[in-house]
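Yeah, one chain of the complex is gone here, protein chain that is, but the others are all in their spots.
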Amino acid sequence: MTNKTALVISAHSADFVWRCGGAIALHAAKGYEVTVVCLSFGERGESAKLWKTPGMTLDKVKAERRREAENAAKALDVHDIQFFDLGDYPLEMDREAKFRLVDVMRKVQPAFILSHSQYDPYNPDHMYVQQWTLECRAVAQAWGHNPGEKILGAPQVYMFEPHQTEQMKWRPDVLLDITPVWDKKWAAIQCMEGQEHLWTYYKNVAENRANQFMRNSGGQAGGRPAKYAEGFQSVFPRTVDEL
Amino acid sequence: MTNKTALVISAHSADFVWRCGGAIALHAAKGYEVTVVCLSFGERGESAKLWKTPGMTLDKVKAERRREAENAAKALDVHDIQFFDLGDYPLEMDREAKFRLVDVMRKVQPAFILSHSQYDPYNPDHMYVQQWTLECRAVAQAWGHNPGEKILGAPQVYMFEPHQTEQMKWRPDVLLDITPVWDKKWAAIQCMEGQEHLWTYYKNVAENRANQFMRNSGGQAGGRPAKYAEGFQSVFPRTVDEL
Amino acid sequence: MTNKTALVISAHSADFVWRCGGAIALHAAKGYEVTVVCLSFGERGESAKLWKTPGMTLDKVKAERRREAENAAKALDVHDIQFFDLGDYPLEMDREAKFRLVDVMRKVQPAFILSHSQYDPYNPDHMYVQQWTLECRAVAQAWGHNPGEKILGAPQVYMFEPHQTEQMKWRPDVLLDITPVWDKKWAAIQCMEGQEHLWTYYKNVAENRANQFMRNSGGQAGGRPAKYAEGFQSVFPRTVDEL
Amino acid sequence: MTNKTALVISAHSADFVWRCGGAIALHAAKGYEVTVVCLSFGERGESAKLWKTPGMTLDKVKAERRREAENAAKALDVHDIQFFDLGDYPLEMDREAKFRLVDVMRKVQPAFILSHSQYDPYNPDHMYVQQWTLECRAVAQAWGHNPGEKILGAPQVYMFEPHQTEQMKWRPDVLLDITPVWDKKWAAIQCMEGQEHLWTYYKNVAENRANQFMRNSGGQAGGRPAKYAEGFQSVFPRTVDEL
Amino acid sequence: MTNKTALVISAHSADFVWRCGGAIALHAAKGYEVTVVCLSFGERGESAKLWKTPGMTLDKVKAERRREAENAAKALDVHDIQFFDLGDYPLEMDREAKFRLVDVMRKVQPAFILSHSQYDPYNPDHMYVQQWTLECRAVAQAWGHNPGEKILGAPQVYMFEPHQTEQMKWRPDVLLDITPVWDKKWAAIQCMEGQEHLWTYYKNVAENRANQFMRNSGGQAGGRPAKYAEGFQSVFPRTVDEL
Partner (left out) sequence: MTNKTALVISAHSADFVWRCGGAIALHAAKGYEVTVVCLSFGERGESAKLWKTPGMTLDKVKAERRREAENAAKALDVHDIQFFDLGDYPLEMDREAKFRLVDVMRKVQPAFILSHSQYDPYNPDHMYVQQWTLECRAVAQAWGHNPGEKILGAPQVYMFEPHQTEQMKWRPDVLLDITPVWDKKWAAIQCMEGQEHLWTYYKNVAENRANQFMRNSGGQAGGRPAKYAEGFQSVFPRTVDEL
């Protein structure tokens, strides 16, 4: 494949940073063009700090959140970031919005897709995005949708790490060493000025996933000394030539 | 790694053929030395046809089952096959037998282990072997067990395909293309003279797993034309540098 | 907290009686102001007896169901009962209806919310209400929704007992002793004139949950002699200072 | 019951063939009138081969798919086949379409319903149909829906076999011997000219389910020699007079 | 089959009464010879009331429990009741005891087996019995175990209703109408003099399972008016000729 690509589908404009910023920067470094779609800005539900500012308006919040996300995308070497501006809490996706996402999928032809976990009682926006991702993937594979376009193959969908993983019934089956790009992820995290209470949280997560990386790559008998890692759960079985 | 190795732990002497014969032959062809441990011959519970022969004795059944398994191992290019002869239905593994398996694990130092699924109401022997495999893996990793020996790293444990998969709560997360070695697997299957009723069953399984391989490797948009495949379920997360 | 409050979200107008009438009366007795929202009257799907009456109309059924629910609410010392009249079988909740429920959540500021279980193949109305409850809870927590209003905290959501619990994958993790208010619950149950076939059923449930209360509070070694109890399943972890 | 009837709800126009063609033909042979509802033709998402033909249009695809389905229905002795033509990928069902299905349920008064599995990440159309089936069943049971009509009883809903069963969390609890009607099913399968890559797949499935039928009906000690079978998962408990 | 038979495996000597007394009496009335195996008397862990009597000894408790069980068996028309006297809390089953149970299985050749649920954190004795039942069933099917004996077929194993069903992850998939024999079950229950606190509990259970029986056999549209029922969960798929 000459052009390696990946696609990230983020419910709110900061999710891609906490949950897969390392995967983005790492694959960018490997030559992947990574596209990020932010379905909303998280303007209503994930911008508490901004709303506490006097005189705040929805437009100002959205502009600020966009600015933060663009900065983070830059820090992570994102190839393209798109804002669908669908609104949040609740985030809703009608047929038109879904077909817009289908268009992106077909255009990007990603080797893999990163998106949210399947369950989230704290934040149903997240879990609906997982469901819509699968719906759009199926449409993008349909020969009868916009006949003549190049259809989508069968890219793996990785569910990135949610907040409070155990409550989401999420279980990582892949651990990715992001040590080489940790500085980029840390810089991107710091772009999220409005959610400072999450910075250390996701630094801790990265360190502990690295501990698990070592445990699973050999443990006391030569586990690789990763310092930062990210976990992902695959939706589909993978197809291989060697175990 | 100069010596690539793998270890198969088979409750009864035919399990390794139906469930991972393709993986064995494929990895042998790639230069792996594959060791197979048969904990029992399946002499009491999986030799109905032999027991229907007049004058049959336990020793004769075991000898016949051993012969079949050795022939199959040869057909699959198994590096080493060991018979623990622990008895079956029920298969029991005391501390001594477990430590014998630990010794094999340490000696082989497998890149990965293949064994049974976690649940099996039809055949508890199978599910106990999965549990013992994990127990022995933990002991083999313990620095205080036979101090001075080279301890085991953290090899993946793949659960191979059980009979009636859905009843076993087994879900494959890896599909392996075994087309290049199908002839070997088919030859090994035919060595199992006493269980002819399973030959076509596992041929059908291999064909259908290949259909799934195509579906998951690109589907109508370029899925790879595998003709025979095997499925496996991983116990542990895998550690990677690229998704 | 000077004003203690709780909120019950009931798909049909009788659900709050069978499923948490005891919890309502008990907390009312403890000084809680309990608000009940009935999203529908159950007029189409849970009023078989009324529909068997000649000359029955939808409006008459709704009026009768409303009367029964108001009587039951009175018997249980409900502080406020609201009827959203959204229709049932299927019960549907559009954005406007959801925001109306968000308004109630914010106004009531409940210490906890009681609602339906997560799964119900017999009655999808029930399971959608659980989902919408979580959606509305998230919106009610969003600083950007009607900025300036007091947002909702993080009240526990308890799923009350469905019919045929095991089919609903419901598992109670809290047993509440309702012995002191059983008379009120029994009176409320009897207000449900159209569903007499459920009276004894839920009396049996209350007695058996009490048996379980005793078993779990000390058993043969001093379990508390509750005579009537209700079970609930928590959606979220609880936060404590002592185990 | 003088008229024995059954109802099949098929997301796309070929699903009823692969997944329960045997059950249809078998029950037809036993005197059941089997009605099949095809919610869509699978014209966009399951007609790849047709779309590869130059000059293809949506109408042509639908016509062709209809023709294939009608032929298959004939081969299976279907009593009545109805095409709702709701579109696919995504298949959507509004209130009106649901009530149309409710009408069919009430008119057919099926002894049992056959439909899709509960989960399908490859093809969300399938899983939504399962959900809608349960919704419509509940409405069809409601005395207040079109009062005066004969309401639906409580027919079992069997989920028929999905593709890649283990990925769908589907587990058959019923195995049906379709040996006597296999020829009809095989003929119906061959009517699906556009999906030839599935013919052998579902033949293999039928053979392997028969192997399981034998295993579960007596095994080596007299299991019945079925040659073709189908598996189903029940949604509801069954009510019996004898175990 | 000329002789219809069934086998009940009861951890403690009262379990068969509460959990499947109705099924026993009903099948006895249908001509089944029902054998009950009590693995222990429940003498240590389920005889609190007796132990509160001054001067009580283990032998006296066992004698009393045996008397109660024999009386109950008589009330239920049990064909044969056997006491293995293996001890309880913990109940342990060595190889010899398992083979004794295998002998019973082969001798009885049951059409179905009734035993405990798969999980029970309150009472691990119960869940081990489920596991041992499956182990012994597999041995009883093995041609190489006591060659020459008639081997066991593939009888269904029904898990009967545990205490606090939801905590046991038990879900009934069969509801059995025991109305015709309720008097016998109620008489048997009253034989359990030492556990009077459970009498009403299991009467309530029987009434509520009957309510569910009606709900699932037609509901408001003609559900059968069962007054007492029992629920069971099948371990294996059933094999049928008609859905």
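Just so it is clear, A, B, C, D and E label the chains in written order, and each chain counts residues from 1 on its own.
Definition applied: a residue touches a chain if its C-beta (ideal position, glycine included) is under 8 Å from a C-beta of that chain, and two chains touch if they have at least 3 such contacts.
Not measured: the values here are computed from a predicted model.
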Self-check item: Partners of the unshown chain among those that are drawn
Solution: A, B, C, E
Self-check item: Option from A:Asn3, A:Gln82 or A:Asn204 whose C-beta touches the chain left out
Solution: A:Asn204
Exercise. Among B:Ser13, B:Thr35, B:Gln141 or B:Gln220, choose the residue that contacts the chain missing from this document, as touch is defined above.
Key: B:Gln141
Quiz item: Can you name the residues of chain C that touch the chain not displayed here?
Solution: 6, 23, 26-27, 30, 112, 141, 143, 150-154, 156, 158, 172-177, 212-213, 215-224, 226, 231-232, 234, 236-243
Exercise. Please give every residue of chain A in contact with the chain that is not shown.
Key: 48, 122, 163-167, 169-172, 197-198, 200-201, 204-205, 207-208, 211-212, 215, 220, 231
Quiz item: Please identify, in ascending order, the residues of chain B that touch the omitted chain?
Solution: 95, 98, 131, 134-135, 138-139, 141-145, 147, 157, 235-237
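Note that only the chains that are shown with their structure count from here on.
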Self-check item: Least step count from chain B to chain C, where 1 means the two chains touch
Solution: 2
Quiz prompt | Chains partitioned by contact, chain A not counted | solution = one piece
Quiz item: What chains touch chain C and also chain E?
Solution: D
Practice problem: Give the identifier of the chain nearest to the protein's overall CA centre, each chain being represented by its own CA mean. | Solution: D
Self-check item: From the options C-E, D-E or C-D, the pair that copies A-B, where over half of the contact pairs coincide
Solution: D-E
Exercise. Spell out, as numbers or ranges, the residues of chain B touching 2 or more other chains.
Key: 48, 122, 167, 172, 212, 215, 220, 231
Quiz item: Does the chain-touch network form a line, ring, star, complete graph or other?
Solution: other
